[in-house]
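Worksheet: one structure, shown below.
Omission of a single protein chain aside, the complex is shown with its protein chains in their original locations.
A and B are the chain letters, set down in written order, and residue numbers restart from 1 in every chain.
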Amino acid sequence: MAAEALTPEAVFNQLNDTFSDYELTYDENVPCIIVPANAIRDVAMQLRDAEEYAFDYLMSLSGVDNGDETLGVVYHLYSFTYKNQLTLKVIVPKEDPKLKSVARIWLTADWHEREAYDLVGMTFEGHPDHRRILMPYDWEGHPLRKDYEVPEFYNGMKVPY
Amino acid sequence: MGLLSQQFDNSNIVITSVEGVLNWARLCSLWQMSFGLACCAIEMMAASASHYDIMRFGVLPRPSPRQCDVMIVAGTVTLKMATRVKRLYEQMAEPRYVVSMGSCSNCGGPYWEHGYHVLKGVDRVIPVDVYVPGCPPRPEALLEGWMRLQEKVRDFTLVKDSSKQTTEKQVA
Partner (left out) sequence: MQEELLELREDIASGIDSGKLRTDEMVLNMGPQHPSTHGVLRLELVLDGEVVVKIIPHLGYLHRCFEKHAEAMTYPQVIPYCDRMDYLAAMNNDHGYALAVERLMDIQVPERVEYIRVIMAELQRIASHLVAIGTFGMDIGAFTPFLYCFRDREFILDIFEKTCGARLLYNYIWIGGLSHDVYDGFEKDVMQFIKAFRPTITEVNNLLNYNKVFIERCASIGVLPPDVGISFGCSGPMLRGSGVDFDLRRDDPYSIYDRFEWDVIVGDGSAGTLGDCWDRHMVRVKEMEESCKIIEQAIAGLPEGDISEAIPKRVRPLAGEIYTRVENPRGELGYYIISDGKGNPFRVKVRAPGFVNLSVIDAISRGCLVADLVAILGSIDIVLGEVDR
């Protein structure tokens, strides 16, 4: 462990140099790096494998309905080597919520992506096993969307109280 | 038998009804299906562990529904689980009883309003004999529910419905 832990801003600046053909942005309120949907796998790979980052631990992956025609996926990373954290965000439009899967990079993401698909409803391209995980396989809709309406009946059972 | 021990001078005969003996035997050995759903299951486990010792009521947890008399629905029944609960109930041999333990299986409990995946009461899929309220009910409450169930078993009758009997006689 030679180098110091990088701040999110420093990580952003370095990433921006590496991936100059993608449009990364930095949000200093949170602070987090906003990554375009098609770049997330390359960025994730770099963050995990490059020695100066070594983010080998995906703490959490959350699907969010932003409420304004977009969905978001938030990645919280941690590095065992440097003991620092980093937040990544991907924002996708609601009509076409597709982004690349990172399930092969961090195995944690496998189930988390299935959960995000199940509850919020974005599609992870390249996921090895893209199914619902919590809701029944024949359930319709994605319950954590802000505009979700609970169905009256499921399989002959009344759902509302 | 504690009440009767040492009460007789020599070996003796007790006269009672068949019903009485059978029901007494059954109510003292109600076997329970060991099957927990959620938080209430922990209290159910506590009830069968050292402090509360539900086994003194003759309760033996059995994993297989075929060997059980009572199903304790301990916890939240979700829509995904409901069909399984129903199947388990159907697999039990008659006569069978259901104790619904905790608010969740009584009526949906804390999840009644926004629980899009929670069945609001297990009585929507299977018949329930005893409801034990609480979130979670204390083990004492479960024991109380158990005694209520024993009362119910004690009143079980082998005699056909008397009104039916007369009609049958009349037909004969």
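General observations
The working rule: a residue touches a chain if its C-beta (ideal position, glycine included) is under 8 Å from a C-beta of that chain, and two chains touch if they have at least 3 such contacts.
Computed from a predicted model, the values in this text were never measured in an experiment.
Taking the complete complex into account, the chain left out of view touches A, B. Shown as candidates are A:L15, A:L58 or A:M122; the residue that touches the absent chain is A:L58.
Not every partner is drawn; the one left out touches chain B at residues 33-39, 41-43, 45-46, 49-51, 61, 63, 65, 75-76, 78, 80-81, 84, 88, 110-111, 113-118, 135-136, 138.
Although one chain is not shown, part of chain A still touches it, namely residues 29-30, 56-60, 62-65, 67, 74, 76, 80, 83, 85, 87, 106-108, 110-111, 115, 119, 132-136, 143-144.
Here is the rule we go by: only the chains that are shown with their structure count from here on.
Touching chain A in their complex are the following residues of chain B: 79-80, 82-83, 108, 112-113, 116-117, 119-120, 124-125. Across the interface of their complex, chain B is touched by residues 134-136, 143, 148, 150, 154-155, 157-161 of chain A.
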